[in-house]
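Moving on, here comes chain A:
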Amino acid sequence: MDFLSFMPEWLITHGAAVLVIMPLLLGAITAILPSERLAWFVTLFVTVFSTVTAFAILLVIFGGETQLYKMGGWDPPHGIAYVIDGLNAPIIFLICSMALLTTLYGLKSVVAEVEPKKRAPFYAAFMLGMAGLLGMVVTGDAFNVFVFLEVSSISTYVLVAMGASRDRRALAASYNYLILGSIGATFFVIGLGFLYMETGTLNMADIGGILRNLDGGSRVSMVAFGFITVGLGLKLAMFPLHLWLPGAYAHAPTMVTVFLASTATKAALYLMLRFTFTVFDVSFDYVFTVLTFIITGLGCAAMLLGSLSAIFQTDARRTLAYSSIAQVGYMLLGVGMLTAMGLTASYVHVLNHAVIKGALFFALGAFWYRYGITRTEDFAGLGKMMPWTMGAFTLGGLSLIGVPLTAGFISKLQLARAALDRGWEWAVVVIMVSSILAIFYIGRLLLAAYFQSPPEIDGEVVERNEAPLIILIPMWFLALLSIGIGIYYSDFVVQLGQNASDVLLQGDRP
Partner candidate 1 sequence: MAEEHTHMHDDDHIHPLSRRFLWLADEKVVKGFFWLPAIGLAVTVALGLYYDFPEKHKALWDFFGSWGLIGFMAYSFVVFSAKPLFAMLARQENYYGEETVPENIIEPVVEVHHHD
Partner candidate 2 sequence: MIDLLTSNPGFIIILAGFLCAFIPVSEIRKFLVGAAPIAAAFLIYTAFKDPDAAYTTVKAGGQDFIVNRIDRLSMIWGYVFCLAGVLNAIYGLHEKCKITDSSALIYMGAAVAGVFVGDFLTLFIFWEMAAISSVMLVWKGGENSFPAGVRYLAIHVLSGVLLLAGAIIYARSNGMDFTMGEPGEYGFLGLDKPGGLLLFLAMGIKCGFPFLHNWIQDAYPKASITGTVILSAFTTKLALYALARCYAGEDILIYIGAVMTCFPVFFAVIENDLRRVLSYSLNNQLGFMVCGIGLADMSGKFGELAMNGVAAHLAADVIFKGLLFMSMGAVMLRTGTAKASELGGLFRSMPYTTIFCLIGAGSIAAFPLLSAFVTKSMILTAALDTALYAEGYSLWVVYAMLLFASAGVMEHSGIKVPFFTFFAHDSGKRVQEAPWNMLVAMGLASVLCVFFAFPWGGYQFLYSLLPFESTYEPYTGNHVVTQMQLLFAAMLAFALLKKYGMYPDERRAEILDFDWTYRRFGKGIAKWIDAMWARLSANVGVLRKNAIERSGRRLYQMFSPAGTFSESTPSGIAAVLTGGMLVLLFIVIYLS
């Protein structure tokens, strides 16, 4: 707790608000800044500051507290409240720290991937997106969630579209994302409308209390649950609502892909957890049925079909994008178990997957940065051409497969144990099969990189050209972190998962 003594008192008490408001304000200012370099420094400042604040908050929450911050001093349910507890504190820290790492990475990659005059607005949109995600995670007000969801979504559409200078298909991908994201958000807000109809309040804790008193409420709240689940399902790329994701990941600028892959779907999953377990409750029949049958089933389908799709991709980014869909499947499977162990496993995988996918997409971005490589067949000889980047990619890939001593192993082990504990042996089989499929789609890339020789251009073997240090540092940080979680910090991460599941299941258990 030494770290906390350095933090000013006001920052911890007002931290929740500062985290959201600072990137919003500075984002707006950044948009009109004349210099891209200045914009980068502002972004860096915001992300560093947010990361430190989020870390302090995480430590406070880890001590067992729950923070309730009343906006403008208005008491909920009339005012808007920001709530930070064991469930969202790690997600907040994840968003802030990933934003920091991607910003570092962006110094070089944005220059390569975004047109000069769009760079300052790019950073502005990035900060707005970050503010949106943080807002959605931190707020305790249901309508506020919708507002921030839209803030983050709209800025994300812009960010994806900025990949157009690298790849024109980014425009189509962004348009797709826009259409589907809007459908998702609309469904979500329709669901909120029904909830308001039923309970007359928008404060999440309040809604939860009233619904429990009504013992699940009438048909209206059932319909609300359906709309909210589908709306959030779209946002978190739940199979088969994932169709926007591969395009968006494949064509966005690398920095955005990393940020999206490791935070956006996670924040949406967080919302789903928050809504299903604390606003609604698993003791309601309809929630229980939907989670046990639909969410679990879709999770397993995602694990298998997503991995299978990943094998057949010709573009490495799409491979990883489909892998992400499969990984969301793992998380949904854990949620569908409705046990403390299942939720812990799911939450652990949320954190681990963010780290792993971050490292992998960083590496892919570096391959593009140096050699313009995105297709899987161009991986030949990368082990010699970019040994350090490929090394990080290898560590990340092994972790994704779930090789022991890596983060991926910890989450898969947790999940398998939870499945056994629930009596679902078949789920262990699904996990195994999906992991074997992962061996194929990662192994394919690794074999090409290490066992094939580098291509020849005009009769000369392509020379080694390692990525710049500022790109290697965040990449290796995540790659080593994924190993570190596998070896040293597994208990810590699992503890975070348990704290989260405690929050979710603090009421009655099924």
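As a convention for this text, contacts are C-beta pairs under 8 Å (C-beta built on N, C-alpha and C of every residue); 3 or more make two chains touch, one makes a residue touch a chain; residues count from 1.
Basis for inclusion: all candidates are chains of the complex that A comes from, given by their letters.
No experiment lies behind these values; they were computed from the predicted model shown.
Here chain A is shown alone, and of the candidates 1 or 2 it touches 2 within this complex.
Residues 169, 172-173, 175-176, 179-180, 183-184, 187, 222-223, 225-227, 229-230, 233-234, 240-241, 243-244, 246-247, 285-286, 288-290, 293-294, 305, 308-309, 311-315, 318, 322, 348, 391, 404, 409-411, 413-414, 417, 420, 425, 428-429, 432, 436, 439, 450-451, 486-487, 490-491, 494 of chain A touch candidate 2 in their complex.
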